[in-house]
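Missing here is one protein chain; the remaining ones are kept as they sit in the complex.
Right after this comes chain A.
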Amino acid sequence: MKVLVAVKRVIDYNVKVRVKSDCSDVDLANTKMALNPFCEIAVEEAIRLKEKGVATEVVVVSIGDKACQEQIRTALALGADRGIQVETDQAVDSLSVAKLLKAVVAEEQPQLVILGKQSIDSDNNQTGQMLAALTAMPQATFASELTVADGKATVTREVDGGLQTLELTLPAVVTTDLRLNEPRYASLPNIMKAKRKPLDVKTPDALGVALKNNVKTLKVEPPAERQGGIVVASVDELVEKLKNEAKVIG
């Protein structure tokens, strides 16, 4: 069984992003970039399926400019077999990403596609669901447990009320949540090996996908700042303030 994993290059999760002074966008100049954490979990899950003998090949795909090859290499160093970059300098929305991924799915014919549940930059939480719709595949989002057997994927999902388990007929789309696994670190020899693994570059044109972007960002502003608070010296003072100043407890 072939597993396709979609990975995105995003700002490192430790970095607090700043808004540009002209409010046109956030300032990403010289910021540390990384593999989206949920994509890292997706790669790890695919590799584990391969280690268990369930998957035979793990292919990673990223859509972006040349820089995203770095994240593809990271995934290859973690254990993926080969990479595909769909090269574009344009900002692409989730629907366009899903269309490009659909074209890759048509070429690669994976039985399972794993994506992150959410990119930590756009916070969209859309792409996996859109890909599933476009390919008429079943989906299980926010996965915290995944088993694949007999042409089915059984997935436990983290939902607002607790956990839900679904059974999907393969091929299927799964998006990862935080508790699915704890990603490994790439070893130095594997990082070296990853440099020689195959990485194909394709264009949206070659995949027959016309990119559209019908949602324009008019401005990007910093959020409202909270007023600085005070440090209280004791529980008594805290309770007094909550009762008489903030008036939030009786």
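The rule we apply is simple: a residue touches a chain if its C-beta (ideal position, glycine included) is under 8 Å from a C-beta of that chain, and two chains touch if they have at least 3 such contacts; residues count from 1.
In this text, contacts and distances are computed from a predicted model.
Between the listed names "Electron transfer flavoprotein subunit alpha", "Carbohydrate ABC transporter membrane protein 2 (CUT1 family)", "3-oxoacid CoA-transferase subunit A" or "Cytochrome D ubiquinol oxidase, subunit II", the UniProt record for the complex's undisplayed chain reads "Electron transfer flavoprotein subunit alpha". Summary of contacts with the chain left out: across A:Ala91, A:Leu163 or A:Ala206, the touching residue is A:Leu163. Residues of chain A in touch with the missing chain: 11, 13, 16-19, 26, 38, 93-95, 98, 117-118, 120-134, 136-142, 144, 154, 157-169, 172, 177-179, 213-223, 226-232, 234-236, 238-239, 241-242, 246, 248-249.
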